[in-house]
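Taken from a larger complex, these chains appear in their original positions, while the remainder are omitted.
Every chain is named by a letter (A, B, C and D) in the order it is written, and numbering of its residues begins at 1.
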Amino acid sequence: MNQFTHFDDRGHARMVDVADKSDTRRIAVATGRIVMQPATLKMILDGNAKKGDVLGVARIAAIMASKRTAELIPLCHPLALTHVSVEFLVQEADSAIECRVTAETVGKTGVEMEALTALSVGLLTIYDMCKAVDRGMRMEAIHLQEKQGGKSGHWRSS
Amino acid sequence: MNQFTHFDDRGHARMVDVADKSDTRRIAVATGRIVMQPATLKMILDGNAKKGDVLGVARIAAIMASKRTAELIPLCHPLALTHVSVEFLVQEADSAIECRVTAETVGKTGVEMEALTALSVGLLTIYDMCKAVDRGMRMEAIHLQEKQGGKSGHWRSS
Amino acid sequence: MNQFTHFDDRGHARMVDVADKSDTRRIAVATGRIVMQPATLKMILDGNAKKGDVLGVARIAAIMASKRTAELIPLCHPLALTHVSVEFLVQEADSAIECRVTAETVGKTGVEMEALTALSVGLLTIYDMCKAVDRGMRMEAIHLQEKQGGKSGHWRSS
Amino acid sequence: MNQFTHFDDRGHARMVDVADKSDTRRIAVATGRIVMQPATLKMILDGNAKKGDVLGVARIAAIMASKRTAELIPLCHPLALTHVSVEFLVQEADSAIECRVTAETVGKTGVEMEALTALSVGLLTIYDMCKAVDRGMRMEAIHLQEKQGGKSGHWRSS
C-alpha cells in the first residue's frame, strides 16, 4: 500500500466507499491511562457514592462520546453501535487509572475510532473533574488493543 | 482542599456556579503526541498537497472539536472561544508528531478542556487517516502545558 | 429479574449488547399533555396561520428531537427511524393539549425513547412559545401508550 | 398582551430580539416527577454504587441536556449557563421520584427552558434505565417552580 485510503489519487480527502463491504460483527478494544498524583488517585478511590463518583461520570461521558464519533472525526463513517462498555482499572503502583473501552457493531466498517474516541473522552472527563486539585495529570498509552471482524480479521496490539 | 469542586457536599455532580467570576482573558496550551512507525511518518510528511494533507485535515478536526467541548465533557461550562490554533511538530528521532493547541476566551471559566479536547481529536484524526497502514500508533503525553488568566493565574507544567 | 439491564454485574453502566437481536419492525406510541389557562388555549387555537402556528412549530421540534434521542439519553442505542408522526388533540374540558407521538424503525432495539423524547420536546416547545403569557403551564401524564415488535411483543398501557 | 411574542405581526415565527435587554443574573427552578411501581423504586434506591446508580446517570444526562436546549427548542436563544444542579427527592408514599433542577446564567434571556429541558431529560433517563422492569412509569407535574432575574422579576408557581 503506497497511499492513504482516505485520499483519492489527487490527494483529495473523501469518505471511502464501503457500500460493497459486508455487514459483519465488528469489535474493537482500546486502552489508555491517566497518570496523576497519589493524593489525587486516593481522592478518586475514596470518592464513590457519598463524596462523588468521578469514574461513574467519566464512564457515562465515554459511552455518550462513542455515539458522536462520526461528528468529530472528519472521514469516519456513521454507524449504529450495538454495544459499548467502559472499565477503569486502578494501577496503584504507577498512580494511574487505566481505561479500557469495548465497542461493537454489526456493519460495514470497523469501530476502532468509536472505541478510541470514547476512551479519550473518558480520560478527559477524569481530567476535568480533578483538574482543580491536580492540573498536571497526563494521558498516556492511548491505543488500539484489539480488533475483530471485517476483511482484516483479528488483530492484536503486540 | 478535601473535595472535588464538581460535586456538592452530598457527592452529587453539578455544573459549578461561576456567575460571580469575572470575565478575564484566559489562555490554555495543551500538548501531546502520536508515535508511529517511521514509514508512516514518512508517508504523512510526503503527503502534503498532491497526495493528501493528513495534518491539514487533523488541524480542522481539532479546531472544530474545540467548539464541541461542553457537549462532550459533562460538567464543562459552555463558553465562546475567541481563538484556537493548532501546530504539528515532527519529532523524527522518536518517529512521532507532536500536536500543540492554544485556546483562548474572554470569560468566566478556563479553556483547558477546550485545548485538551481539540488536541485529542486532532491526534485521533491522524490515527483514523493512517490506521489502514499502521494500526499500532499510540497517543502519548497528552497534558496541559500552560494556563493563564482567572483567579489561579499563570501555571506551567513542570 | 433482579437487576437493571443497563448495568453489568458490578453496577457499571453500559450500552447493552444488542448484536444478536433480530431486525424487526418496531413501533412505539407515547402520549402526554400540557395543561394551561383557558385563555392560553384559546390563543393557541386562534393562532393558526395568520397569527402564528404554535402547534406547527412544536410538531417540527418534536420530530427533530426524535432524531437526537441517542445523543440525549446516555445508554440509548443509535438507530435509524423510519417514521415519526405527531398529533395534537385539544382537550377543552381540561384546558389542555394532548400530544401523541408514533415512532417506528426496523432494527434491533425499540423506539420507546424516541417517541417519549419527541413528545417531551414537543410539549416543552409549546411551553416555550406560550410562557410569556402563561408561565404556570404543566406537563402531565407523559408515558408510553403502546409498543410493538421485538422479543417482548405487543404491550399496551393499562 | 394579545399575541405570542415568538411570532411577528404576520404570524411568522422568529427568534425574538433581545439585544437591548440587560445582562442580569437569571435563575430558574423546574420540578417534576416520575411515578413507578414500588418494586421499581426499591430497585433504584438499592442500586447505588454496587448495583448501578440510576440517579447518578440521570443527573449527568440532565446537566448535559441543559447545554443542548437551544438546539432542541426552536426559538430559544443560545446562552452560556453559569450553574446547573439536579436533585432527586424520593416520595415513597407516592412511589415516585421528584426531580428538581436549578439553572442559572448571567445574560439577556431567562433560563426556564434550560431548567425544564434538563428536568425532562433527567426523567426520561430514569425511564430508559428502568423500562425493562416497569414500562408503565409516568412523568407528572413538570413545571416551572420559580424564576428570578430579568424585567419580569421574581415569579413563583402558586
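We take it that a residue touches a chain if its C-beta (ideal position, glycine included) is under 8 Å from a C-beta of that chain, and two chains touch if they have at least 3 such contacts.
As the structure is a computational prediction, the values presented were derived from the model and not from experiment.
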*asked:* Quick check on the homomer: 4 copies visible, but what's the full number in the structure file?
replied: 6
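Everything that follows uses one rule, which is that only the chains that are shown with their structure count from here on.
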*Where does the B-D interface recur among A-C, A-D or C-D, taking recurrence as more than half of the contact pairs being identical by residue number?*
A-C
*Centroid distance [mean C-alpha coordinates] between chain D and chain A, Å*: 30
*Approximately how many whole Å separate the CA-defined centres of chain B and chain C?*
37
_How many angstrom lie between the centres of chain A and chain B, each centre taken as the mean Cα position?_
15
*In chain D, residues with contacts to at least two other chains*: 49, 53, 56-57, 60-61, 64, 68
*Once you've mapped the touching chain pairs, tell me: line, ring, star, complete or other?*
other
*Quick one: which chain pairs are touching?*
A-B, A-C, A-D, B-D, C-D
_chain D to chain C touching residues, read off their complex_ = 1, 3-7, 10-13, 32, 43, 47, 49-54, 57, 60-61, 64-65, 68, 71-76, 112-113, 116-117, 120-121, 123-125, 127-133, 135-144, 147, 155, 157-158
*Which of the residues in chain B end up touching chain D in this complex?*
8, 12-19, 70-71, 74-75, 77-80, 107-108
*asked:* If we count contacts the way the header does, which residues on chain A are in touch with chain D in the complex?
replied: 48-49, 53, 56-57, 60-61, 64
